[in-house]
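Left out: one protein chain. Kept in place: all the others.
Order of writing sets the chain letters: A and B. Residues in each chain are counted from 1.
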Amino acid sequence: MHIPENYLSPSTCAVFDVAMIPLWGYAVKKVRETVPREKMPLVGIAAAFCFLSMMFNIPLPGGTTGHAVCGTLIAILFGPWTACLAVSIALIIQAVFFGDGGILAIGANCFNMAFALPMAGYAVYRVISSRIEGRTGELVGAGVGSYLGLNVAALLTAIEFGIQPMLFTDAAGAALYCPYPLSVAVPAMMLGHLTVAGLAEVVFTVGILAFLRSAVPSFGIEAPSSGEKIAPAVALVAALVIASPLGLLATGDAWGEWGLEDLAEMVGFEPAGLATGWEWSSFMPDYSVGALPEAAGYIVSAIIGVALLVIIFRLAAGTLKPAVDFD
Amino acid sequence: MPGHGDIPGWLAKPQSFEPIHDRSAFATRSALSVTAVLRQLRLDDGRPSRFSASAPVKLALALGAIILNSLATNLMVTLVLLAFVLVRAALLPRRALARFAAVAASAAMLAALLALPAALIGQSASAIRLGLKALVSTGLAMEVALTTPAAELTGGLRAFRVPNLAITTIDLALKNIVLLGDCALETLTALTLRSVGRDADKSASLGGVAGTLLVRASRAAADTYDAMRCRGFEGDYDREAQVRLGADDAVWIAAFALFATMFLHLEDII
Partner (left out) sequence: MAHTHPAEALHTPHEGAVSETPLISLDDYCFAYDDTPVLRHVALEVRAGECVVLMGDNGSGKSTLLKAICGLVFPQRGAYRFDGSEVSERSMRDASFAKRLHARVGFIFQDSDAQLFCPSVADEIAFGPRQMGLSEAEVSRRVDDTLALLDIEALRDRAPWTLSGGEKKRVAIACVLSMNPDAYCFDEPLAGLDSKTQTWLTGFLKRLKAAGKTLVIATHDQSLADELADWFCYMGEFHGYEDRPHVHING
């Protein structure tokens, strides 16, 4: 679901980039108010789950691939605004270091996956978990919420793709950026995400949430920190890292993430914006680096991404005021 | 002329002082912040973790890794080391992590900045690569320093047949850097408290501070030497190099051997 570079016009990108700034500002404010300092490393681990889930590509009907996001998971554990910040940071790391998602398109990607997804998912979760009691209510709410959240994000992405050929064409009427109109983009994306990708999101979200609730009960914003070991959570992260090469098995690009040559083959021409647009050269494009087998590159990427996220959130914890007990 | 018993007139009245509107606190404030930054470079509070290797092994392997990183042409070597450095950093205690981040990030940005001309002629990959290499090398060095008590760090040199006298000198130097840093901080604070006006010649005051520090440093050095003489020091300092390798050391050495093999493979040497 990551929108690559040059699939959206610069003006579309600019709109979303600008729109995200107050949202990020507000998210930072809410995080400082609601997340206690000692919980911030846990937010880093939750962000790591999110990052890893996006590395497991799954084949979708139609020949493309998709992935889970787990933004709702973070929202349930630490609040929707924390999720907005955590998913945004994960997306930025993916764009800058691994070329997954365009740099200019960061605003749009964050709006879809870091803002809309967790907000929608969390709202649904709250409605359901208040109607159904206990652990069941929580897990059902997580499942339904994350499914709906993912599809809201997919729909927004499809719309952002779909309006490009309508609004941005060259003199001859050919699309400058994404060449697929709404009538193609929406069904194509929704088909995959309403089915397989949505299922993956539910499995990841509910699975990880259930695991955390039983193995590490203090993992969450409401639970009091009892200083117990978070080793099970770390073990799960490590397991996902080692298993990440499974995400390479699904061949084929995700819908809307084709390279220029593949796209040109499919539509018969090279959209001008894509052909001549600026491209950021990340140092591990597509999570791989040359000589070593792809799996090794994938695992190294996963390790780097996870470690970076944990470091960022631990450093962020340092900027929060410590709760010094003066009594 | 007031006699020794009388309080002079100006002292008996309250002083009414209106400071001149001017931002001349800048020089002392920047000197104070530089001193505060220097305190970050203390080497005296490293703590090893459960799986740490012994100091000589750490020093040797870190040096080896830094050398291989510098020699590597294949980016994968750097990235594998980067993964290790980041994971180790993620597990550091909070204050150590903050220092690591500050130093490693500065080194990386400095290196990337120096390589900026390459980016301007279309070779931006070089700038990024250099930044990454600097990040990895500095990160490795910082991690060794942050996870080893200072005495063990310098003591580890003994295993490499560095003369004991040199090690003692380094130890004393480290201690005195810390002490001098504290002295500097105190004196600069005293200067700040009395700098209530515009000073056309700030350099004179700061020069005075530096001069006083030098005097105190040389006096402290003389005192330490006298103390050592009183405890029987006569110029020689013989201690056996104790190199005891444990099981953790074996694991680390094996991991490094694996890494070195990967390096040789990636560089097409084997």
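Just so we're on the same page, a contact is a pair of C-beta atoms (placed from the backbone, for glycine too) under 8 Å apart; a residue touches a chain by one contact, two chains touch by 3 or more.
Every value quoted in this text rests on a predicted model; they were computed, and no experiment measured them.
Although it is not drawn here, the omitted chain touches the following shown chains in the complete assembly: A, B.
Contact with the undisplayed chain is limited, among B:Q123, B:T169 or B:T212, to B:T212. Considering the whole complex, the residue from B:L193, B:C230 or B:I269 that touches the absent chain is B:L193. On the side of chain B, touch with the chain left out of the figure occurs at residues 1-4, 7-8, 10-12, 14-15, 17-25, 183, 186-187, 189-199, 205, 208-209, 211-212, 215-216. Residue positions on chain A in contact with the hidden chain: 321-322, 324-327, in rising order.
Methods note: only the chains that are shown with their structure count from here on.
Of all the residues in chain B, the ones that touch chain A in their complex are 74-76, 79-80, 82-83, 86-87, 89-90, 94, 97-98, 101, 124-125, 128-129, 132, 262, 266.
Interface residues of chain A facing chain B in the complex, by the touch rule stated above, are 281, 283-284, 289-292, 297, 300, 303-304, 307-308, 310-311, 314-315, 317-318.
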